[in-house]
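Heads up, one of the protein chains got dropped from this complex, but the rest are sitting where they should.
Chain IDs A, B and C follow the sequence of writing; residue 1 opens each chain.
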Amino acid sequence: MAVRAAVAGASGYAGGELLRLLLAHPEVEIGALTGNSNAGQKLGALQPHLLPLADRVLRETTADVLAGHDVVFLALPHGQSAAVAEQLGPDVLVVDMGADFRLKDAADWERFYGSAHAGTWPYGLPELPGGRARLAGSQRIAVPGCYPTAVSLALFPAYAAGLAEREAVIVAASGTSGAGKAPKANLLGSEVMGSMSPYGVGGVHRHTPEMIQNLSAAAGEPVSVSFTPTLAPMPRGILATCSAKAKDGVSAESVRAAYEKAFADEPFVHLLPEGQWPATASVYGSNAVQVQVAHDEAAGRIIAISAIDNLTKGTAGGAVQSMNIALGLPEELGLSTIGVAP
Amino acid sequence: MAVRAAVAGASGYAGGELLRLLLAHPEVEIGALTGNSNAGQKLGALQPHLLPLADRVLRETTADVLAGHDVVFLALPHGQSAAVAEQLGPDVLVVDMGADFRLKDAADWERFYGSAHAGTWPYGLPELPGGRARLAGSQRIAVPGCYPTAVSLALFPAYAAGLAEREAVIVAASGTSGAGKAPKANLLGSEVMGSMSPYGVGGVHRHTPEMIQNLSAAAGEPVSVSFTPTLAPMPRGILATCSAKAKDGVSAESVRAAYEKAFADEPFVHLLPEGQWPATASVYGSNAVQVQVAHDEAAGRIIAISAIDNLTKGTAGGAVQSMNIALGLPEELGLSTIGVAP
Amino acid sequence: MAVRAAVAGASGYAGGELLRLLLAHPEVEIGALTGNSNAGQKLGALQPHLLPLADRVLRETTADVLAGHDVVFLALPHGQSAAVAEQLGPDVLVVDMGADFRLKDAADWERFYGSAHAGTWPYGLPELPGGRARLAGSQRIAVPGCYPTAVSLALFPAYAAGLAEREAVIVAASGTSGAGKAPKANLLGSEVMGSMSPYGVGGVHRHTPEMIQNLSAAAGEPVSVSFTPTLAPMPRGILATCSAKAKDGVSAESVRAAYEKAFADEPFVHLLPEGQWPATASVYGSNAVQVQVAHDEAAGRIIAISAIDNLTKGTAGGAVQSMNIALGLPEELGLSTIGVAP
Partner (left out) sequence: MAVRAAVAGASGYAGGELLRLLLAHPEVEIGALTGNSNAGQKLGALQPHLLPLADRVLRETTADVLAGHDVVFLALPHGQSAAVAEQLGPDVLVVDMGADFRLKDAADWERFYGSAHAGTWPYGLPELPGGRARLAGSQRIAVPGCYPTAVSLALFPAYAAGLAEREAVIVAASGTSGAGKAPKANLLGSEVMGSMSPYGVGGVHRHTPEMIQNLSAAAGEPVSVSFTPTLAPMPRGILATCSAKAKDGVSAESVRAAYEKAFADEPFVHLLPEGQWPATASVYGSNAVQVQVAHDEAAGRIIAISAIDNLTKGTAGGAVQSMNIALGLPEELGLSTIGVAP
């Protein structure tokens, strides 16, 4: 019996990517699609790459429209998920692709988002310690942010194994789809092609507390994070360059061993062979994470680098992976580790 | 029972894209992979996006290595397929992704390729009139060139319906993967990013006689083709802008009707709703063809525009689609009409 | 004594490029800068590449602000130039970078722009037959559109020499800056990177009548134009692929000779050596036009291809070149034929 899924926010980038994946999922049947400002329009005009859904008409995001599904995915602006989720009832699986339920600390939420904290849901990053247990059977899932996905997977093994000092320095480059589909002058093709630029510098990016939450959990004590996101001239992809001082006695071998152990049984995280480094092109459109790690002896630092597709593993693929676990389906169902390259 | 497939030339772009598709094909088991200059290397170092095949080792392209498969795909430089095919026996399905067996006219071959003509195999463009009948049960398939795929599908309905004068003017833009993976200075990222440039201008591009062959067959009489290819700053995709003078009495309605009829039952060719035009991003990584057509009354011309992914429908996807037909499998098996966008 | 210049519309792409050029012009002193929606803002926030003007504050576009200059450049949305120009008096040189005064035929204007025709000013394409004489001493200049600049320079020699039939077929690729700086979803980097797409197909693009006007003047009789513009994934540049049937008796030699003669003394139009084709990267940021021409004997067509920078020669550079002529300054003053490449 197919899982019937509704998607609220089907006209944006996260919603479009989710539909791309759900169309390939053997157990999912796509139900209602909503998109408030585009309600009444055909999807073919908004997501012209999704040919099988070209004639589907978007509806308004209301509880009535979303009722009667087994799973409801919310790809809404932050702050809007709680109101919708409340009306859906406890027996529907609600997967929030926004930020609303990711943080545990209400003060962090309020400081970074400026509104009241809606709550905390099971966190959809299965590869973190205890991650799968949190998701199994859950009726609510908070899909992680794209940057925290890339960064947490790159660095948690170093912290879980006690190899790194508790001050992480992260510089990540993201494709422009991470900034969404709402038209803004600084996101025009004319502005971004040929240009690299930072934004949200100095600890103000909203994904920072989420990274701190994940890495601190892995370390068992608070980890500080210096995070600088940059906008790269490409539509998709995140390359996260993460480093921390190595603790005394750490060697290249002990670092490698910790990462091999952490990812040995992971279906989506691929520790590359020594000497090969990740590239975002290799994970284009795939749910795979490519990771490599090095020990810079002269500088005394561990450098871990990951590449993901921000829309796939970083958003919609992570959502489907967590849905599979929550529903008791095979975790890899409908997901691929094969990138579209070159 | 799975179809066992070998791929000769697995380290290039065409070979890599074919493997991406075969990995998702439910009836295919991937057998030997060869690549002469890279024999002995792991595929993971050459095609890092194909994680499930990362540990496969490339072998040399010999008859021994390729023996014992149901299908052998040849992604070799032109001129090399005939020698390999001869050794494979008549009961193996050989799918040539190179140019060797596309042209019917030996003089055309010799003029454009400068070597002896190896022969003509059934042509792998099922959407052309009679295309599927030619492929059903065949043991040899000549996969069309990427430009001829885009151009022939855009223009054949106008010629088959007798709407257009027999002088076609075509300007097409291709992504750089069409030029292959061999390093050349003019294909460096530094050169192609931010730049549009033509090449092979004035009727000298090798795909010209193939277009003439297809369009003339549709028209039932010789069609001349003025073809200008251009290199666009993107990895994949072809946008083909094709036009011809409209015959007397042709109207926007008669043009639309001809195209609707031609593509009504096609699983991969999608005539867009009026007013919507193709974009290569919409077919990124998909086997779909997006087509739109207009009648410019003032200039007296029919303008038909198609978008394909040069590596998918233009090469490897077309190869799999034709293989499916030849083997009696469902034509769409393992192929998608969903693009990876944005 | 310096020429004092005001720029109305200094926050857009045309205005920004004009300022870049005026800053390097030895005879120009930059006066008032206006930009209605951005009035009151510093230019450094809007045009961060123009460091020497970073602290200049934009003012409103009024006659008072624009008064007291020798030259006023108008980089305004079409339809707004006439009202401003009327208030400036006949002794000020007014250079309109918009469309308002380009067309001679009022009916053409009304059909393509849907408003009343404001008039016709001397046309700022000095390289056309009679072009410089029209501009010398003029107090009003209509700067050509970017596409008509590229297309007219590529094709007029064939028409002026009587070599081509009077039906031109043109496919041009433009960088995204041609679409302006106003945020639109289809112009987002996420949408345009990796994608080629057509727009304004079938004779509806507003630059079509301007091309017809120029080519018909060169031919001495009406020329029809089939024009298809496409959007290319690059910030700047136009590559125009133009062709027409060759008249009987035309040869590769006669075509070459006509182009060599047409451009022999042109400072900005460079006919490339035989065998070398234009690339937009080569004219990036320069006022040069690179042209090449071929005779396709089999198809019976002349193919002329030009590359320009749409913002430089296609807009702001063309404006400065025409200003130089109108003011009696050396035509090349402040302009360069050197591109920024790679």
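The working rule: contacts are C-beta pairs under 8 Å (C-beta built on N, C-alpha and C of every residue); 3 or more make two chains touch, one makes a residue touch a chain.
In this text the structure is predicted, and so the values were computed from the model without any measurement.
Novice: Just one of B:T176, B:T208 or B:Q292 touches the chain that is missing; which is it?
Specialist: Going through B:T176, B:T208 or B:Q292 one by one, B:T176 is the residue touching the chain not shown.
Novice: Give the residue, chosen from C:G44, C:G119, C:P183 or C:G200, that touches the chain omitted from the document.
Specialist: Residue touching the chain left out of view: C:G44.
Novice: Check the options A:V171, A:A257 or A:L329 and report the residue that touches the missing chain.
Specialist: That would be A:V171, which touches the missing chain.
Novice: Applying the definition given at the start, please give the residues of chain C touching the unseen chain.
Specialist: These residues of chain C touch the chain that is not shown: 13, 16, 20, 23-24, 44-45, 47-52, 54, 177, 181, 193-194, 235-236, 270, 272-273, 276, 279, 281-286, 288, 290, 336-342.
Novice: Residues on chain B that touch the omitted chain in the whole complex?
Specialist: Answer for chain B: residues 13, 175-177, 179, 181-185, 187-194, 233-235 touch the chain left out.
Novice: So that we can see where the missing chain sits, which residues of chain A does it touch?
Specialist: Listed in rising order, the touching residues are 167, 169, 171, 173, 175, 188, 190-191, 193-199, 201-203, 224-226, 228, 230, 232-237, 239, 241, 243, 245, 277-282, 284, 292, 294-301, 303, 305, 307, 342.
We take it that only the chains that are shown with their structure count from here on.
Novice: Looking only at residue numbers at the chain B/chain C interface, is the share used by both copies over half or under half? Answer same or different.
Specialist: same
Novice: Out of every possible chain pairing, name the one holding the most C-beta contact pairs.
Specialist: If you count contacting C-beta pairs, the leading pair is B-C.
Novice: Determine the centre-to-centre distance between chain B and chain C, using the mean Cα coordinates as centres, and give it in whole Å.
Specialist: 37
Novice: Please compute the C-alpha centroid of chain A, do the same for chain C, then give the distance between them in whole Å.
Specialist: 45
Novice: Enumerate the residues of chain B that touch no fewer than two other chains.
Specialist: If we look for residues of chain B contacting two or more partner chains, we find 193-194, 235-236, 279, 281-282, 284, 342.
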